[in-house]
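Missing here: one protein chain of the complex. Every other protein chain is in place.
Letters are used for the chains, namely A and B, taken in the order the chains are written, and counting of residues starts over at 1 for each.
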Amino acid sequence: MKKKFMSILLVLLSVILIAGCAQGGSNTTEKTTGNKEAKGVDWPTKPIKFIVPFAPGGGTDLAARTLQPYLEKELGVSVVIENKTGGGGWVGWGDLATSQPDGYTLGYLVFPNIFTGYLNPTANRQETFDSFEYLMSHHVDSGLLVVRGDESRFSTIEEFIDYAKKNDIAGSSGGVGSSPHFAGVQINDQLGTNIRFVHGNGGAEAIAQLLGGHIDVGFLDYSSSRDLIKTGELKVIAVLGSDRFSKLPDVPAINEVFDTDIQKLLSRGIAAPKGVDPAILEKLNGALEKAMNNPEHIEKLAELGVEVHGLQGKEYIDFLKEQEASMIELKEVFGW
Amino acid sequence: MKTLKSLGLGFFLAVFILVCSGIMFWQAISMGYYSEYGPGPGFLPLWVNGLLIILAVMYLIISLIKSDIPLSKVFPKGEGFINVLVSMGAPILFLISIPYTGFVVASMITLFFLFLRGFKWYWSLGYSVGLSIILFMIFSTLLRVPVPVNVLGW
Partner (left out) sequence: MEAFSYLLQGFETALTWQNLLFCGIGVMFGMFVGVLPGLGPAAGTALLLPLTFTLEPVTAIIMLAGIYYGSMYGGTITSVLINTPGEASSVITCLDGYPLAKKGRAGAVLGIAAIGSFIGGIVSITGLVLMGPIIARQALKFGPPEYFALLVLGLTLLVALMGASLLKGLIGALFGLSLAFVGQDPSSGFIRFNFGETYLTNGIEFITMAMGLFGLSELFFNAEKSFREKAEEPPKVKGLLPNKDEWGPSMKAIGRGSILGFFLGLIPGLNSVIPTILSYSLEKKLSKDPSRFGKGAMEGVAGPETANNAYSGGALIPLFTLGIPTSPTIAILLGAFIMHGLTPGPTLFQTNPTVVWGIVASMFIGNAILLIMNWPLAGMWAKITMVPFKVLLPIILMVTILGTFSIRNSLFDVGVMIFFGILGYFLKKAGFPLAPIILTFVLGSLLETTLIQSLTMFEGEFSKFFTRPISGTILSIAIISILFSIISSIRGKRISTGDVEM
């Protein structure tokens, strides 16, 4: 009897302890609730939901969670991340588009992945580019063209392209219309290469297949491949887009070598559903700008190998429209 | 040939599976069997559902000709039957009511009917209210699951 009592006590204690931890966590965020002078609208007065459409622990989730505490600080209310996964991100994005435009629901977008949702006719979606209020671009990840460290067939981007023009090679992909696939399709389209796509579940799987020699080239982001690049297991032969990458200054950018117009791998940004009160939008944009330019935040992003992008308003929309256009151009290649 | 009344559970399940696999087979035909390299989106579904149709037809024939479980033996009699119906109906009721009432009220109603199968109504009421609140605390407050709530926040 005594034993039983003890064990129940043990369970209760630990539950209380955990509850205490959880409470402690939320308290600290609430405490920073400053005395925000209400400018025009009385917003925000309650926690804000932040939809992240990919699983916890992945690249997208990590980036969103990097921003979250700084955004909380600026807004003075807690920002609760809700991982709503599925449909290549569209379960979450669809939810964002249809939620109440009251400024209490925000979402984290990934481009170009989001375009595939409504450009792909089989998806049969009501949402379009105009379903969202695009607030601010968080960061751009250039993306790297990566081969095995002991690859003997090619060691520079020129040799690689040359080889891929004459031979069939297998490249990584996270599914049709995913950012690696889009990057590869652009290379095929503009340089006449023959890359086939082994559609998998994204970064980690691609790295394993690359190291095991099952595919020949990967289109990866820096954060997931950084360590293997340092040890020489993986070799970066080019950076996607037109600019070199600050962490790997010796690696050429692909558009620099060839006369091409290949886009960077992906960008991520924050959006609200269409129709939010402009006064709230203004406040939100101000808070986002401050949060992103917080030196601590910049430093944390640098650990992930990216920098704050920070486009807002019309500039941001133009930037996205341009990307969308280049995807629409390749519609036929995707089979849409 | 059997009359409609004498059809058993096996027959209905066979028909259910036949309909499911038939729809999927039919949809799979239009999906592209083979793409440039390797199978397309319709490849495996076509094969699997094709086989499933054959097996379901076999099962259908067996349950028509040889043996089947009569429907009268599927459900228990009397109180047991009501218990099963209530246990199946209560979650459906929950699903219908929660968008309007929020979690706590929907859960109270659902639990009340379930507890009522074994307790007096006043006990059932007490248990369902208490349990709903405890569960709400655990899931919503402690585990931060965003359960649907009403305008009052519960």
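In this text, a residue touches a chain if its C-beta (ideal position, glycine included) is under 8 Å from a C-beta of that chain, and two chains touch if they have at least 3 such contacts.
Small disclaimer: the values here were computed from a predicted structure and weren't measured.
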In the whole complex, not just what's shown, which of A:Thr85, A:Gln190 or A:Ser242 touches the removed chain? A:Thr85
Touching the hidden chain, out of A:Ile48, A:Val77, A:Leu109 or A:Ile215, is A:Ile215
Touching the absent chain when the full complex is considered, from A:Ile48, A:Val110 or A:Ile207: A:Ile207
Residues of subunit B touching the missing chain are 9-10, 12-13, 17, 20-21, 24, 27-28, 31-32, 35, 37-41, 44-45, 48-49, 51-52, 55-56, 58-59, 62, 69, 74, 76, 79-81, 83-84, 86-88, 90-92, 94-95, 98-99, 107, 110-111, 114-115, 117-119, 127-128, 131-132, 135, 139, 143-148
Even though one chain is hidden, which residues of subunit A still touch it in the full complex? 3-4, 6-8, 10-11, 14-15, 17-18, 21-22, 25, 55-58, 61-62, 65, 82-88, 90-91, 94, 116, 120, 122-125, 168, 170, 175-177, 196-201, 204-205, 207-209, 211-215, 223-224, 226-228, 230-231, 233, 303-304, 335
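Everything below uses one rule, namely that only the chains that are shown with their structure count from here on.
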Compute the distance, rounded to whole Å, between the mean C-alpha positions of subunit A and subunit B. 37
Per the touch rule above, subunit A residues touching subunit B in the complex are 18-19, 22, 49, 80, 82, 196
Residue ranges of subunit B touching subunit A (in the complex, touch as defined): 37, 142, 144, 146
